[in-house]
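Inspection log for the structure reproduced underneath, given as structure tokens.
One chain of protein is taken out of this complex; the other chains stay put.
Order of writing sets the labels: A and B. Residues in every chain begin at 1.
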Amino acid sequence: MTHTLSLPWTPVALSSDVPPGTVIPAKLSSGPIAVWRTQSGHLSANGDRCPHRGMRLSHGFVRGETLSCIYHGWRFADDGSCTHIPAHPNLTPPSAIKCNPRQAKESGGVIWVADELPDEEPVFFEGYKPLRSLVVAADETSVREATQATDVDSGLAVNHAGTDIRLLVSDLDGEQVFVILLLAENTSPEACVSASRWAEVMRQKAERICNHGETT
Amino acid sequence: MKLYDYILSPSCYKVRLLASLIGAKLDLQSVDFHPGQEHKGDALLTLNPAGAIPILEDGAFVLTESSAMLAYLAATTAPEWEGRETPDMSAKVQQWLAFSHRLTASLGGARLVEMLHGNGDLDALQGAGIAALRELEAALFEQRLAGQSFLVGEQPTIADIACFPYVALAPDGSITLDPYPSIRLWMRAIRSLPGFIEMPGIHRLHDLVPDPQSSKEDH
């Protein structure tokens, strides 16, 4: 069962990993995206490609409420429209110039993105908060085997040293999975550190299983 | 102080960067590393028999390892960058200075192969580089949990400067930095420091300066 892979929303990052005024790269099954937050805190996502010369917009910069491409400084609003072309400062950019906007939503401290607006809301783990994300060069089956996790809701559940851990697993590119670790809201700082270290070890284990076909 | 320098060398950049951050004056002596191989020439071999740069000269005093140069610059100009407030901090600084040599060997090695026709087992170098990046990401994540932005505390130290360049330039060796949110925020914190200077491959954070367009509209 790999129901996490078919969610209408894809988890791409933790909210805390994208502070105001920053942009990060992420992946949907439809291709690479740039996820960015304006100075005022508004979150957006769009295709990771400037329509001018194809430069990845996730290498760009956020000033105020717009995202600029690092290559020529073309500036885009949250609806994907181009608002300024520095080479022609007095030109109003034609409305045909767009960087493909995606749907972005925050829920429970996780950033979710979809190509088109889904009917459903992103999944929500009541009582849990995200700790950190990891990319694992293995498939979900290997992650499952390494962690000995069981299915719950739309994720995996495991108990490590008395700490309840939820894993949100999504496919990145067929060869890697993106994993978000969630812990119960009242987890102590020491247990947070311990869970993070456990996840590092689990990643190595999952990758060994995936590479060598080790099974349990 | 005179630094034998190469604009594309991340190790030379460490020294230039710290000097700029703490306001220390360096005289730069450009070394024709590529294509001239000047660092393997007689003049520089007398200063560093290993045939490597950077080399730092302060009068008759000569240093040959970038970590030592960072320690020297901090000790002579800005002791707060040494990170010696507690025994734990001192030890952690040493840990990351040692770790930085793994970054040089792995990420730096991959960069030489991918960019400047260097020799080496690219897969092995990249694999070692990714392992090092994961360790750094995990450590920086724990620092964030403790409310600290830098490797050894709330303030930057020579440990951060020793690790920053090869990490920031990992993509030069075809190693993506996309999966490391804590490294990204740490790099941003370093790049936002007053006096920060770039090297080729590390772009300016244009968002740190106000938008010239809107200031024009305001006035």
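Criterion: contacts are C-beta pairs under 8 Å (C-beta built on N, C-alpha and C of every residue); 3 or more make two chains touch, one makes a residue touch a chain.
Everything below uses one rule, namely that contacts and distances are computed from a predicted model.
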According to its UniProt record, what is the protein name of the omitted chain, chosen from "(Fe-S)-binding protein", "Putative methylxanthine N7-demethylase NdmC", "Electron transfer flavoprotein subunit beta" or "Peptide ABC transporter permease"?
"Putative methylxanthine N7-demethylase NdmC"
Of the residues B:Lys2, B:His34 or B:Arg84, I need the one that contacts the missing chain.
B:His34
Residues on chain A facing the left-out chain by the touch rule are 32, 48-49, 51-56, 59, 69-73, 85-89, 91, 96-97
Which parts of chain B face the unshown chain closely enough to count as touching?
6-8, 30-32, 34-36, 38, 114-117, 171-172, 174, 200-201, 203-204, 206, 209, 212-213, 216
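Simple rule for what comes next: only the chains that are shown with their structure count from here on.
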Chain A and chain B: spacing of chain centres that average the CA atoms, whole Å
28
Of all residues in chain A, those that touch chain B in their complex
13-14, 17, 19, 21-22, 24-26, 59, 61-64, 68, 70, 73, 84, 89, 132-135, 189, 192-193, 196-197, 200, 203
The answer for chain B against chain A in the complex is residues 134, 138, 141-142, 145-146, 178-179, 181-182, 184-185, 188, 203, 205-207, 210-211, 213-214
